[in-house]
Structures are given as structure tokens and as C-alpha cells.
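A protein chain is absent from this complex, but the other protein chains hold their places.
Moving on to chain A:
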Amino acid sequence: MEAAASSVKDGGDLRDTELRLGLPGTEAPEKPAAPSTRGSKRALQEDDDMESRANSRPLEADSGEAPAAKAQIVGWPPIRSYRRNSFPPRKVESEAEAEAEAEAAGLYVKVSMDGAPYLRKIDLKVYKGYKELREAMDNMFKCFTQGEVSRKEGCSSGSESAITYEDKDGDLMLVGDVPWEMFISSCRRLRIMKGCEVRGLRTRQYS
């Protein structure tokens, strides 16, 4: 397994080349994102995409640190209390039930694409295999791939990309190596890598 953690975003920071458990660009190993996590936990889990996203949302730019949970005003926004609680889903008694709930509720993971201003979420349960997943992801991000120019000189056009994922252990893995069932049970988040980073990885296409 290559040192997949050695991707370099801006080329200068040695931290980016060290072998770590977490994804490059984060300070600490990321906890797996529960599909229904909301609120202040977002502050810990967003990566560098946060900045570009903040710039494209003029409302957020004025409010200081965008990811921080805002102080809640009593009775605002005007929704009834049972609506505040209904998402995320209700608590469950046992772990087994929790797993069953998570299973039944779909396996949502975040999908990021290098250079896209915001992330998406997909339900891995919906897809039967790698081919469908690949198609869905192409579809989701096609608006960002048209007319893309690579940031680095000397690289070929940005059409080269690879789908990677972060597994239960926090390692960055190439999608397609393991059987589908094993993949969806260990995948915590997906990332579409573009351009030169892809060169270092195997570019085997999925069956």
C-alpha cells in the first residue's frame, strides 16, 4: 500500500508528506461521520473545502468563523419542537437496534471532489456495485468537471481522476480493490482526487 497520505495541496508543507492515519489537510484523525450528525460537530469534520465554500456564500462571510455553531435564539427559527428533534432520528435502546436503524436509514457518506465548492452526500445502499457508484458520482459532479483547467503546469487536463475513500481506520484507499459488500461496510467518506495526485495511484478502472 503506497503512502497515499502524501498528496500535496500547496507543495510546501512538510506535514502533508508525513505518514498519518488521517486524511491530508486535517489536524487529527477524523471520527467517522454518523449520517445524521448536525450542529457544532461540523466544525471538526470539514476540511479545506470549507474556505472556498465560505467565500461563495456571502451571508456566512460576515459571521466570523463560519463553522462555529451559532448561539441559538429562543423560539427561532419558528418550528415546533418535535420538528427540531425529528432529524436526526430518535434515540434507540441498544446497539443492535442502532445498527439496524442505521442500516435501514441508508448509509450516507460525504463525497468531496477536489476543487468543488461544496460536498455532496450519497447513500451507498442504493448502488449495486462500483460501476453504478462511479456513474452516480460522475453525474453528481459533472457541473464541476466541464472546462476544468489543471492547477499545475505540465499536468495533463483535469480529466484524470480517481475515486478514493477513507475507511474505518482512517486510511485513504483506492475504490475498487475490495468486494463491494466489504467496501460499503468500511467506507466512511469518499473523495474524488483530480489531476497530478492521481498519477501516483493505480488507475485501474472498476469492473
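Here are some notes:
Methods note: a residue touches a chain if its C-beta (ideal position, glycine included) is under 8 Å from a C-beta of that chain, and two chains touch if they have at least 3 such contacts; residues count from 1.
Throughout what follows, contacts and distances are computed from a predicted model.
Name of the non-displayed chain as stated in its UniProt record, restricted to "Serine/threonine-protein phosphatase 2A 55 kDa regulatory subunit B", "Transport inhibitor response 1-like protein", "Short-chain specific acyl-CoA dehydrogenase, mitochondrial" or "Delta(3)-Delta(2)-enoyl-CoA isomerase": "Transport inhibitor response 1-like protein". Touching the chain that is not shown, out of A:Arg84, A:Lys131 or A:Lys168: A:Arg84 (per the contact rule at the top). Seen across the whole complex, the unshown chain contacts chain A at 36, 38-40, 42-43, 46, 50, 53-54, 57-60, 66-70, 72-84, 86-87, 89-90, 100-101, 103-106, 108, 118-123, 125-126.
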